[in-house]
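Take a look at the following structure, please.
The complex is shown incomplete by one protein chain, all other protein chains being positioned as in the whole.
And now, subunit A:
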């Protein structure tokens, strides 16, 4: 077994564990930052884990008239996100499945998770489920091209769409982080993350007003362990997206060689980067209002333009 595959296997396992255990804490941290800035005490960053534990202990219950799609969707979403958590470069630049850690595969896997939940929302047959699913797919259709094009702008420099190769090339050439292509792509990707993880100004994660919900409307019918899986899955998605953003643009600290110390540094660097990004996102949210649903396409057209400019700049100004 070569050094790189060992690192890939160990690192992949490690980063999956870190993301599953840390994602609810990330959500807790973001809520806590928001609460403090709004002058509330907040529930503490461990509250999402307490909620999950409570939900997991409850009896599984599904609404009458729902099919297998409804029951399979939470498991599918968590499983798909777990695959991404294991293969993409988070703690280590090596990957357990190097061929799969590709830009197109990762973006498509994350989109498949969203589609699973949207199908479950339609499956309930309620008005809100269908409405939420239709909104979510609209946003998804606008966001996917932007995500692909933004990361593609970085892959131009690396000469490969493999995420590990992109991270390696940034590590080899640190000054490239300040190029216009990288900055524009980073701005576009931030907007993508805001839309995909259902944060303000695209969706309000704390809302319980049915007419304004997007993500919450789809999962309205879930209860008990299924709801816990959904919550865990969306927390993991946030962590995965923020981790991708962090490591594609600021990859320092990521483990490139096998060794306990290197992996430890990798874990700490990853946790710190994602924590800082999450806290910054939550702090920015305090100052934002949700935009009208019909102005969301405008926001996403803007981010697509930024991503396209990033690609052009990476070809022309390189």
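Here is the rule we go by: a residue touches a chain if its C-beta (ideal position, glycine included) is under 8 Å from a C-beta of that chain, and two chains touch if they have at least 3 such contacts; residues count from 1.
We adopt the following convention: contacts and distances are computed from a predicted model.
Visitor: Identify the UniProt protein name of the omitted chain, choosing among "Pyruvate ferredoxin oxidoreductase", "Hydrogenase-4 component E", "Cytochrome b" or "Phosphate-specific transport system accessory protein PhoU".
Guide: "Hydrogenase-4 component E"
Visitor: Any idea which of A:109, A:122 or A:183 touches the chain not displayed?
Guide: A:183
Visitor: Looking at A:14, A:214 or A:309, which residue reaches the missing chain?
Guide: A:309
Visitor: Tell me, which residues in subunit A touch the chain that this view leaves out?
Guide: Touch with the absent chain occurs at residues 175, 178-180, 183-184, 297-298, 301-302, 304-306, 308-309, 312-313, 316-317.
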